[in-house]
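Report on the structure given below.
A selection of the complex's chains, in situ.
Every chain is named by a letter (A and B) in the order it is written, and numbering of its residues begins at 1.
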Amino acid sequence: MGSTVFQLAYLLSAVLFIVGLQRISSPETARGGNAIAAIGMLIAIVATLLGEHMLSFTWILVGAVVGSGAGLFMAQTVEMTAMPQMVAIFNGFGGGASALVAIAEYLELARTGGSLETAHGVSIMAGVLIGSVTLSGSFIAFGKLQGLVSEKPVTYPLQKTSNFILLLAMLAVGTWLSISPPAGGVDWFYFMIAASLALGVLVVIPIGGADMPVVVALLNSYSGLAASAAGFVLVNMSLIISGALVGASGLILTGIMCRGMNRSLANVLFGAFGGGGGPVGGGGGPEGDRTAREVDAESAAMMLAYARQVVIVPGYGLAVAQAQHKLRELADLLGERGVTVKFAIHPVAGRMPGHMNVLLAEANVPYDQLYEPDDVNPEMAGTDVALVVGANDVVNPSARDDPTSAIAGMPIVEVDRAKQCIVMKRSLSTGFAGVDNPLFYLPNNAMLFGDAAKTLTALVREVKEL
Amino acid sequence: IGPLLVGVYVFVLAMFVGWQVITKVPPTLHTPLMSGSNAISGISIVGALLIAGQASDRIMTWVGVAAVAMATINVVGGFLVTDRMLKMFHRRRDTEPEA
C-alpha cells in the first residue's frame, strides 16, 4: 500500500482524529476539534487519491458528488430534535461503505481467480457481517425513530432462537468461505451478504422505538468495527485506528445510556421494552385518593418572577413541543428581573445522550448555565421554584425512594426537594419508562397542563405583564 | 511479524486511546461526540475510493460508486452536522441576539 510518504500521511490523519476527539472534550475547543478531525479525513482522502494508482477518476467523482450533495442537504436541513435519526442513517451509510469494501475485495479475488489467505478471509467476512448488519440495522432504527416503521417491538415465537440459528449458519458459511478459494464461493458469499442484511433487520425490529437511541449508539460502535475490519482487509492502519476509536466511543456511549436508564444492555436488546408497552408498575400508593394540584400560567409566572433561584429541568417533551426557544425567552426574562436561573440537564433527558444540551444550545442558552444533576441537587433546598418542562422519568423521586420501582437506582434531579415545584406537561400520564410519578401528587408540586409550546408562550406573556 | 498481527497491535492500542479520550468527554457534548465519531467511521471512504478508481468491470464500478457515495454521505454529513451543533454552543458573554 503506497510508499512511506503516503503511509505517514495516513498516520497523520489518525493522529488528527485522536487530537480532534480529545478537543471535543470541552465546549470551547470542540468545534476546532471537529475541524481537525475533518482535516484528518481530507488528508487520508488526498493520500489515497495521489498514492494509489487509479484507472479513472470519473466514477469517484460521480459517487463523491452524489454523496456530498446528499450529506450536505441532510446536515443542513435536519431538525435538532431529529438528531438520533440523523446519526442512525449516517451510521448505516458508513457501515454499508465498509461492507462494500470487503465485498469488492472478495469479488475481485473471485474474478481474478486469486487465492485467499485465511486471515484475509476472516477479515473480509467480518467486514461483510458487521458492515451489513450496521447498514440494515441502522435503517430500521431510522425508520422506527422517524415513524416509518412501527415503533412497537415486533415479536414472534422462537424469535431469539431463529436469530441465533441464522447467526450460527452465517458463522459456518463464513468460516468455510474464509478457507476456500473465492472463485468457487461467490454464491455462498452472496448468501452471506443477504443473511447479514437480514440479521440487521431481525435483531432491531423486536426493540421498541424508544430504545432506539441505545441501538443507534451500539450500531455506531459497529460502524467503527466495520471500518476496522475494512482496514484489516486493505492492511490500512488509518482505517484500523479510526475504526477502533469509533468502536470505543460507541461502546462508552451505549454504556452511559444503559447506566442512565438503570438497565442492562441485554435488557435493552432482548427485553422488547418501550415503545408503548403497558406501564411497568412501581410507584405504589392507591390511585384514587391522590390529587395533583393544578396551577394556571398567571400564578406560575408570579412564583417564577418573585423567586430568587429557579432551576429548570427540560425533558423529552420540550423536544416534542419544539419549545426550546420559548424556554430560553422565559429564562432570559427571569434573568433580567434578577432571578438566578439554572438549567439542570439529566444525562439521559431527551432521547440521546446530551440531547437537551444541543437543543438548548440551539436556542442560544449559554452552556455555562447548564448544570449536571450532581451540581444542582445539593442546592435544591435553597431553590425557590423548580420548573420541570416536559420531563418525567428523570425527576421521578421513586427512583430514589422505592427500591421496587422499575427505575429504582436511576440518578434523578431532585426537584421534590425544592420549595416549590411546577411540572409542565399535557397530562398525568407516564413517560418513557411507563412508571407512575409520585412527584405530581406532592404538596409542594403544582401541574401546569398543556403542550409545552403553548404553556411557555403563556408564561412568557404573563411574566412580561407583571 | 505479519500484517494481521500488526493490525491487531494497532487495533488494541487504538482501542485504549479511544477509551481514554472518550471517557473524558462531558455529558454536555455527547450528542456532537456521537455524530463526530460517526463521521470518523466514514474513513472507509479510503477503501471506497480504491474500488471506484480501480474498477475493471461494470459490477465493480457500481459497487465502487455506491461505496464512495455512501462513505461521502457519512463523512460530509457527519462533520457538517457536528459543526452545526457545536457552533451553537457558547458561553454567557458572547450571546448574539439571534434565535
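Here are some notes:
Basically, a contact is a pair of C-beta atoms (placed from the backbone, for glycine too) under 8 Å apart; a residue touches a chain by one contact, two chains touch by 3 or more.
Quick caveat: nothing in here was measured; it's all calculated off a predicted structure.
Stoichiometry of the full complex, written with the labels used here: A x2, B x2.
Rule of thumb we're sticking to: only the chains that are shown with their structure count from here on.
In whole angstrom, the spacing between the mean C-alpha positions of chain A and chain B is 15. The residues of chain B lying in touch with chain A in their complex are 2-4, 6-7, 10-12, 14-15, 17-19, 21-57, 59-61, 63-96, 98-99. Of all residues in chain A, those touching chain B in their complex are 13-14, 17-18, 20-22, 24-28, 30-31, 33-35, 37-38, 40-41, 44-45, 48-49, 52-57, 59-60, 62-64, 66-68, 70-72, 74-76, 78, 80, 83, 86-87, 90-91, 93-98, 100-101, 103-104, 107-108, 111, 119-120, 123, 216-217, 220, 223-224, 226-228, 230-250, 252-253, 256, 325, 328, 345, 347, 352-355, 357-358, 361-364, 366-370, 372.
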